[in-house]
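Note that this is a trimmed complex: some chains were dropped, and none of the rest were shifted.
To keep things simple, chains are lettered A and B as they appear, and every chain counts its residues starting from 1.
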C-alpha cells in the first residue's frame, strides 16, 4: 500500500537525518540513536496527540522501529567525510517531510477530519520530527527558516483533503526541494 | 462574556508576539505564521493536556484561529522599523499573558479544580505559548528571566481560585508590565 511505503520511506529518511544532525553537533552514539528515533517518530506522536488518536499506537510500529535502528546504525558507521556531505545535502529532510506530509494527510483524511485539520496533519506529521530534532540539537528549526518545506506540506494536505487521491503518483514528481 | 473577550485579546496579542519574534530572528513568512499560531494556541494546548481536557477542543476555535491569521498577516506587512519597535516594547507578551492567565484560571475554576491546579492553569495558559515560542526561536524564555510575569499569573490564579470573581474589572487595572 502507498501508505505503508510512505511511512517506511519517511521513517528511514528522518531517522537518517536525526542521526546526521546528532553527529554534526558532536553528540554521542546514544545521542544519535535518540535523535534519530525522535526525528522519525516525533511528528507522528505530535499529530496523534492533537488529532485525538491514542499516542500508544506508536508502540505497534515494530517494523518501522527496526528499520529506523538499522538506518541510524548505518549512519553512525559512515566516515566523517560522508557525514559532512550529508549535512550539506539535506535530502533526507526533504524526502522525510514529503513522505510524512502525504502520509499524515492520508491518515487525517481516512478518519474524516475537515480540510483544515488534514492540512494541519500534513504539516505537523511532516515537520514535527524535524522541529524537535533541531530544538534538541540547538539549531533554529529549518522548516521555520525555509518556507518551501511547509508550503509543500500544506499543499499536499490541501490536495489530499480535497480528495484528489490520484496523488500517489503526483507525489513522486514533487520530490525536488 | 469576559471569557471570550479575554480569549480573543490573548490570542491576538500572542499571535502578534510570535510573528514579531519570528521576524526578529529572520524566519521566513511561513515561519512567522507557524510561530504566531503556536504562541497563540500553545499555552491552551499544554493546559488541556495537563488538566485532562481533550486537546481536540482546540479545533473548534475557528474565530480565534482566523483572528490570529489576520493579526500575523498584519505584522508581516509592517516595516522593519515597526518590527524593531515592537521587539523592544514587548507589550504583546504582557497583554497576552494577562489575558490568558485570567482565562486559564477561569477555565480551571469552571471545572472545579482545586486552588493549586487553578494557579497552575493560570501560569501555564499564560506562559506556555511564549515559552514554546522562545524555544523555537532559540531564545531564553522571557518568563523564566523576569519574575514579574509568572508571579502575576499565579496571583491571578490565586484570586480566581479563591472565587473573588469581581476580577473581570480588577483585571484591567493590572495591565502594567
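Descriptive notes on the structure:
By our rule, a residue touches a chain if its C-beta (ideal position, glycine included) is under 8 Å from a C-beta of that chain, and two chains touch if they have at least 3 such contacts.
Being a predicted model, the structure only gives us computed values, none of them experimental.
The full homomeric assembly consists of 3 copies of the same chain, 2 of which are present in the displayed coordinates.
Keep in mind that, in the parts below, only the chains that are shown with their structure count from here on.
Computed from the mean C-alpha positions, the centre of subunit A lies at a distance of 29 Å from the centre of subunit B. Looking at the complex, you find that subunit B touches subunit A at residues 22, 25-31, 34-35, 45, 49, 54-56, 58-59, 135-138. Residues 49-52, 116-117, 131, 135, 138-141, 143-147, 150-151 of subunit A are the ones that touch subunit B when the two sit in their complex.
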